[in-house]
Structures are given as structure tokens and as C-alpha cells.
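Excluded from the complex is one protein chain; the other protein chains are retained at their positions.
Chain IDs A, B and C follow the sequence of writing; residue 1 opens each chain.
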Amino acid sequence: MRRLPGLCVALLLVIAGCGGSSTLTGDALQKQDEAVHSAAAEGELLASDVARDRTTEPFARVHSGDLADQAKAVAKRVRDADAAPGLERERRQVLTRATRVAQALEELHAAPDDREVAERVQAELRRLAA
Amino acid sequence: MKLSELIGLDVSTESGERLGHVHDVRAELTSRSVDVKGILVGRIGLLERLGLGAPHSTFRRHGQDLLPWSAVVRADRRGVVVRDDAKPR
Amino acid sequence: MTEIDLGLSLLDHQLIDSEDLRCGKVDDLDLGSLREDPPTVQAILAGTPAWRNRGRIGRLAASLGGGRIVRIPWEDVESVESAVHLKKAAHELGLARGEDRVRRFVAWIPGAK
Partner (left out) sequence: MKRIFDIALGILAAIGGFVDIGDIVFNVAAGAMFEYQLLWVVVIGVGAIITYSEMCGRVAVVSQHAVFDAVRERLGFGVGLVALVGAQLINLLTLAAEIGGIAVALQLLAGLPYRVLLFLAFIAVAVVVWALPFGWIERVFGYCGLAMLVFAVAAIKLHPDWSQVASGFIPSANTSDPAVYGYFVVGLIGAATVPYEVYFYSSGAIEEGWKPKDLSVNQSNAIIGYTLGGLLSCSLMIMAGALFFPREITPETLGTAALGAQVPLGEIGLLLALVGILFAVGGAAIDTVFSGAYNMAQFFGWEWGKHRKPVEAPRYTIAWMVMLVLGFLIVFTGVDPIKVTEFSVIFSVVALPLTYLPILLVANDRTYMRRYVNGRLANLFGIGYLVVILLVAVAAIPLMFLSNMGQG
């Protein structure tokens, strides 16, 4: 029976983790950062194909829009939350990166058949994904 | 009585020893009628219901006993009572 | 002449009418009086209210559904295989009501006939 309190705490932590608490721990921040990276890296692949005219206009437009939404969702989550003590600087970094990735992808979304825009976006996203 | 009422009833001997439940009803199918021959009594309810004791199943097992209907003294909603000497084994 | 277990080989099996249409399940069996020697299957019972004795879930399902019990005397049974084949057509036995009620709605869709 001694284990019961421990179990309860573990359970509560799990529930809290699922419920999306408004305080970002280091781990949670790391997760959000990985999501931004993922959107940027995928956007880079897409932009590179647009720049070389290896895709279709609808696909480039719709998919860049979806990726921009992913980055925007991260930005919103990070903006609305407080960072755990000592993590405020990291929180801002993630927020800035997410916002920039979203902007770059929005640019591609707005001009999905412009090869020059695509080249610029690709370079920007490569930098942001690094 | 309906089959669904008979299946699941308690089975005991006249002297009051509990034998289990009615799992199924064995019958003889002729071109004209279906005559009840006996009841299958056992304790492993769920497995029997799944047909593990079916006469021709690969998984046939002997968790249930066939009591001939002639051994039944009384069968109503309160349960089935069989003669003492019908007790299996 | 074959030995069968009623719960396993009849109960819950498919009913098929003389026109080869599926028309319900064996929801229960009427064994008549158990004082007969031997008792015999008097009739097949089909229809929502017959689920009443099929455990707690059956009782709940029966109370939610409407309809009536259809009694099919054993004389109307042609043969027992994997399904139970009947000697008469579903509508003669009163087993076609459920399908008939819905048929009206389907019939007006182009290409339904």
C-alpha cells in the first residue's frame, strides 16, 4: 500500500502532461523546438523542389500552408505559456524561431510558383532548421 | 419453457448436491422433430458457451457431462433436479 | 438423424425462407412443457422481444427495440444446416415486417429496383 501515493503522483503528472499545462518545462520546450525544426526542415525540402520546378502549384500551396500552420501552432503554444524558472530565454528563442519559420512558409504559400521566392525561402528555412 | 431460460439453470441432485449449470441441451434432430435427449452440465461456463465442447470441435474437452433427460426429476425456473444415481462418475 | 446441441447449433443461427432470403435469427426456442417425455422443440422464436431472456444486455436491447415475437412452428422448418431453412416465405410467416417497413424508403431512390 506504500506505493499508492507515489502512483497517485505519477498519475497526476501524466494527466497534467496530457492536459497541456501552461508552464513549459525544459522537456516541453525541447518538444516544441523539435516541432519547429521539423516544419522548417520539411519546408526546406518543399521549397527546394519549388525552386527547381519539380512540383505542382496546388501541392506547393496547400502543403506549405499546412506546414506554416504547424509552426504557427507551436508559436501560439509557446507564446501563451510561461517558462519554468530559468528557461525564459529559451522560451523566447523557440518563439522567435517558430514565428520566423511560419513567416517563411507563409511567403511560399502566397507565391507557390515563384522560383525566386522559393529559393529565398529555402535558404531562410535551411538557416532556421540548423 | 424457452431454451434461453433452461440454459444457465442450477443443476442439483435430489439429495441437494450441486452439480453446476445447464450449459446446453443435447437433442436428436430427425426429419420431423427435435427431441431433447439430455442436458450438458458443467462448471466452466464461458468456455462451453464458446463451443469449445462442441461435439465435433478440435478443441473438444471434457469439462462437462451429459445427463440423460430420463434422469431429470424436475425442471422449472427454480432449477433442474436430477436423480441421485445420475450423478456422473 | 443427428445429435445436436441446441444452444450451439440452433440458437442464434440464420433463418432462410423458401425463397432463399435471409429473414432473421433464431432468437430463442420454445421447448413446450418440460414434463413431456421427451420434451421437443415446439417453435422457433424470432424478433426483438425474444432477446429478453438473453442475459442483461439482451434485456436492455429488447427494452429499447419494439416489434413482436414471431413464432415459427417446427412443422415449418425444412432443414437444419449451418442456417435454418424454412418451408414458407418470410411474409407468410410474418418475418418480413422489418424489411417491409424500410423498403418504402429505399424504393424511391433511382436504381433501387
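Throughout what follows, a residue touches a chain if its C-beta (ideal position, glycine included) is under 8 Å from a C-beta of that chain, and two chains touch if they have at least 3 such contacts.
Since the structure is predicted, the reported quantities are computational estimates derived from the model, not experimental observations.
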Residue, one of C:54, C:71 or C:91, that touches the chain absent here: C:54
Touching residues on chain A - with respect to the absent chain: 14, 17-18, 31, 34-35, 37-38, 41-42, 45-46, 49, 54-59, 61-63, 66, 70, 129
Residues of chain C (touch criterion as defined above) contacting the omitted chain: 8-9, 11-15, 21-25, 27, 46, 51, 54-58, 61, 82-83, 98-99, 102-103, 105-107, 109, 111-113
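We take it that only the chains that are shown with their structure count from here on.
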Topology of the chain contact graph, where touching chains are joined (line, ring, star, complete, other): other
Most distant chain from chain B by Cα centroid: A
Central chain of the complex, centres being mean CA coordinates: C
Gap in Å, rounded to a whole number, between the CA centres of chain C and chain A: 59
Centre-to-centre distance between chain B and chain A (centres being mean Cα positions), rounded to whole Å: 66
Between chain C and chain B, distance of the C-alpha-averaged centres to the nearest whole Å: 24
Interfacial residue positions of chain B with respect to chain C in the complex: 1-7, 23-30, 33-37, 40, 49, 51, 54-55, 69-70, 72, 75-76
Residue ranges of chain C touching chain B (in the complex, touch as defined): 1-8, 10-11, 28-34, 37-41, 45, 53-54, 74, 80
